[in-house]
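A single protein chain has been omitted from the complex, and every remaining protein chain is retained in its original position.
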Amino acid sequence: MTGDGTALHLVLSGDPAFYAIVRLSLIVSLSAVLFATLIGVPVGAALALTRFPGRTAVTVLLNAMMGLPPVVVGLAIFLLLSRSGPLGSWGLLFTPQAMVIAQTVMVTPIIAALTRQTVEDLWAEYREELAAMGVGPVRRVATLIWDARFSLVTALLAGFGRAAAEVGAIIIVGGNIDGFTRTMTTAIALETSKGDLPLAIGLGLVLITIVIAINGLAWGVRLAGERYAG
Amino acid sequence: MTGDGTALHLVLSGDPAFYAIVRLSLIVSLSAVLFATLIGVPVGAALALTRFPGRTAVTVLLNAMMGLPPVVVGLAIFLLLSRSGPLGSWGLLFTPQAMVIAQTVMVTPIIAALTRQTVEDLWAEYREELAAMGVGPVRRVATLIWDARFSLVTALLAGFGRAAAEVGAIIIVGGNIDGFTRTMTTAIALETSKGDLPLAIGLGLVLITIVIAINGLAWGVRLAGERYAG
Amino acid sequence: MRAPATDLPVTLADVTIAAGAVTILDDITMTISPGGPTVLIGPNGSGKTTLLRVAMGLVSPTRGRITWGGREAVPPVKRAIVFQRPTMLRRSAAGNVRYALAAANAPRATRDARVAELLALVGLAHLGHRPARRLSGGEQQRLALARALAREPELLLLDEPTASLDPAATKAIEDIVRAIAARGVKVVMSTHDLGQARRLAGDIALLHRGRLIEAGPAEAFFAQPQTQEARTFIAGELLV
Amino acid sequence: MRAPATDLPVTLADVTIAAGAVTILDDITMTISPGGPTVLIGPNGSGKTTLLRVAMGLVSPTRGRITWGGREAVPPVKRAIVFQRPTMLRRSAAGNVRYALAAANAPRATRDARVAELLALVGLAHLGHRPARRLSGGEQQRLALARALAREPELLLLDEPTASLDPAATKAIEDIVRAIAARGVKVVMSTHDLGQARRLAGDIALLHRGRLIEAGPAEAFFAQPQTQEARTFIAGELLV
Partner (left out) sequence: QDKSIVVASTTSTQDSGLFEYLLPLFKKKTGITVKVVAQGTGQALDTGRRGDADVVFVHAKSAELKFLSEGQGVKRYPVMYNDFVLIGPKSDPAGIKGMKDVAKAFQTIKDKQASFISRGDRSGTNIAELKLWKDAGIDIAKDHGPWYKAIGQGMGAALNTAGASNAYVLSDRGTWIHFKNKGDLQILVQGDKRMFNQYGVMLVNPAKHPNVKKDLGQQFIDYLVSPEGQKDIANYKINGEQLFYPNANDHSA
């Protein structure tokens, strides 16, 4: 991406390099959210529904992990995937896959912790009725996730927000390689260090616009679903 | 902070410079969360309780703002506070205050959006009863915030997590100046670029430990309150 | 803070409430005027609760109009309702009543006294400190009544107020209803207890499938019901 | 998937339930054995609901022990309960029944038929598609009964099952209760309707302030009550 254009210019010119960056940003953050959802929602729900010694500790830990510093996560994954690290043989360092892994690690606790809270609030209402129906743990989790699905959208969006905005981790494990692992956020960081603040801000606005669009989409689906469910 | 020590060494040695950094990190992120709470919770609750044209749009926008890219927020505040910027005269750039402002901007939407969801879920239960009591808008907001307070803790912790982990914005507006605006996260970023990964990771673990401690504290207060409220 | 004008009579003109395809209330025209309690009877799902919510101003008609003392969309300052399934606020029993008093802008100084008074009135004096959500079904229903009375309404709407009360409490509540009605408060209540209807009603309104089948003075209604539905229902038979 | 052994008789030995300072059930000893319905009566807050929840196994005693067919902590496979304030799952009326069937592992093939059957039994055949949470109070209570029957319980606990039902529905439910009792299902129900107690009860248990005041065969209880409390309560007077 050449520094000489304004962001608007880039959008209009249809600079393929630019669109490649946008595409990669979306792929990385959306896949991260997808994986984080598949892991985090059931885990959060299960935590909300099961009593066991040390549950409070786990909850606190989970809440705390919403504050995992990107740079630290980035470094940890970096050392893991590094050639001289345990998973070095996979050769994933400085690839988009590595970025997805890093973001998944960061987003999962957010989605899990928020899910736990939402499900627990609904659980207060359902507990006795489900217990009386002798509903087993698995179906219980499934039921509460399903019945809380509209509220859970917000949790997923919080996770997506974190993933879309995140730069610290992916720049370490991805390397911000031009045309390969460069995303909107890493590009913004680069333009900033080049001192091209207008372009950086411009790209930022483009990114925010995209994030808004995706949120709008998600909300539309949610409302439609709600209306249909009556 | 000297790169030659290990993190553990730093903690034990009681290096004052190190503790100054820890203190600053806490002051900045906690004040940001405080301000974000004072703004975000009422705003989120009000949004949950009031119907007006374009409400959906506002909700989507708020959810989307959970994904404000730190670097962009940092740049915006930077341009605002820089000498040549509109608020340059305040001379806040490269001060802890600037860092608090930047983080408040980032954390407020998170807290507001999550509050909106939590309050709206409770509202479904309270709506008719409060309407029948002719409760006015202000008391309504106050009541739902109060009655949802235990669930809202999770929203605040999500905000705190973001603030504690954040580096992109504060490094731009704070400048990561040694002994003045250097925090745990910016120090970690620095040690990383120095290539002193062990120290960086070590600092990361220290930071995570602190975050866990604060989460534990918050949760303890919450549980105590819940028990007292019966 | 109370508006000078009165909310009575409440007039429903061709009021229809529809939810999607379902017609909940079907073209109801009636006038609720001062006097003895108006008792709504009718099978489950006939529309009693919905009618009370309309009279409270909580749902606005899909078609038709409702007026309070001749004015439309009057805020519920002088009205109070006890829902069929009242929601307990996350407070103590006393806290719930105090909240209602505050919402009704009752003078601060008198509140504590009023709380005690109201709790005693519904027989919960000894449970003031108990978390309202932990109260038993009947206790919750009584507390809801206390909250409603706290508003000192001119129009009091009660949705099956004694459904889960024990015999003694039922008597007590019926006495309260008579007393406040005597003080000139207009009571509109629904019930499935025909004996209770006989004991309390000034007027009776029989609903069925959202339609108002028959309405009029209680004696007349029970003495010689005009409609087949009325006769069937009074006999305790199934209305179809 | 049903365990071979039976849940009956249910035996409570010195069962006390305390919540903090409050004693909700006070040293209750009773045996619930096969036979006609056992009807719990008593003032609001006397402990009927709590006792039913104990019998269901939803709360375990603070002191004392409860056994089902001689065994402790038996999962509620053969028991079902209709709560005083049933919670409707966020599904259609039919969906709620289907869910109960699934939870009870009823054979998939038969489910749709069973759903229709059960809805018809409680008179909701026409409301199967309606969101359960939109149902009227009485309709919800009927749906809850259908959900409970879906479990084909051996012990059926009903907490004021007809409190918000219309006269005809009340009759219908009473008939259902008689029918299943005849089929050998043990019914334990609470009610404030002494007439209903007379009509249905095999045994009567009178609770007051968490204590079991008097228990025994219905005829005897109503003919010559042994305790002052019983006499007062039957007379519909306030128990103090």
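The chains carry the letters A, B, C and D, assigned in the order they are written, with residues numbered from 1 in each.
The definition used in the following text is that a residue touches a chain if its C-beta (ideal position, glycine included) is under 8 Å from a C-beta of that chain, and two chains touch if they have at least 3 such contacts.
It should be emphasised that the depicted structure is a prediction, and the values quoted were computed from it without experimental measurement.
Could you tell me which shown chains are touched by the chain that is not displayed?
Visible chains that the missing one touches: A, B.
Which is it among A:Ser151, A:Thr192 or A:Asn215 that touches the chain not included here?
A:Thr192
Among A:Thr59, A:Thr108 or A:Asn176, which one is in touch with the chain left out?
Only one listed residue reaches the unshown chain, and that is A:Asn176.
Can you say which of B:Val11, B:Leu24, B:Ala76 or B:Leu93 touches the chain missing from this structure?
Answer from the full complex: B:Leu93 touches the omitted chain.
Tell me where the left-out chain touches chain B, residue by residue.
Within chain B, the residues that touch the unshown chain are 3, 78, 82-84, 93-94, 171-172, 175-178, 180, 182, 186-187, 189-190, 192-197.
For chain A, which residues touch the unseen chain?
These residues touch the chain not displayed: 2-3, 82-85, 88, 91, 93-94, 175-178, 180-181, 190, 192-199.
Here is the rule we use: only the chains that are shown with their structure count from here on.
Taking each chain's centre as the mean position of its Cα atoms, how many Å separate chain B from chain C?
The separation of the two C-alpha centroids amounts to 48 Å.
Would you pick out the residues of chain C that each touch at least 2 other chains?
Residues 134 of chain C each touch two or more of the other chains.
I need the residues of chain A touching at least two other chains; which ones are they?
In chain A, the residues touching two or more other chains are 230.
Thinking of each chain as a vertex joined to the chains it touches, would you call that graph a line, ring, star, complete, or other?
ring
For this structure, give each pair of chains that are touching.
A-B, A-D, B-C, C-D
Which residues, counting only chain C, touch chain D once they are in their complex?
Spelled out, the residues of chain C in touch with chain D are 19, 22, 42-46, 49, 84-85, 127, 130, 134-139, 142, 159-160, 163-172, 192, 194, 233, 236-239.
What part of chain D is in contact with chain A in the complex they form?
53, 56, 58, 75-77, 80-81, 83, 86-87, 89-90, 99-100, 102-104, 131, 134, 147, 151
Flag every residue of chain B that touches chain A in the complex, lowest number first.
56, 59-61, 63-72, 75-76, 78-79, 110, 113-114, 116-118, 121-122, 151, 154-155, 157-158, 160-165, 167-168, 172, 184-185, 188-189, 192, 197, 200-201, 204-205, 207-208, 211-212, 214-216, 219, 223
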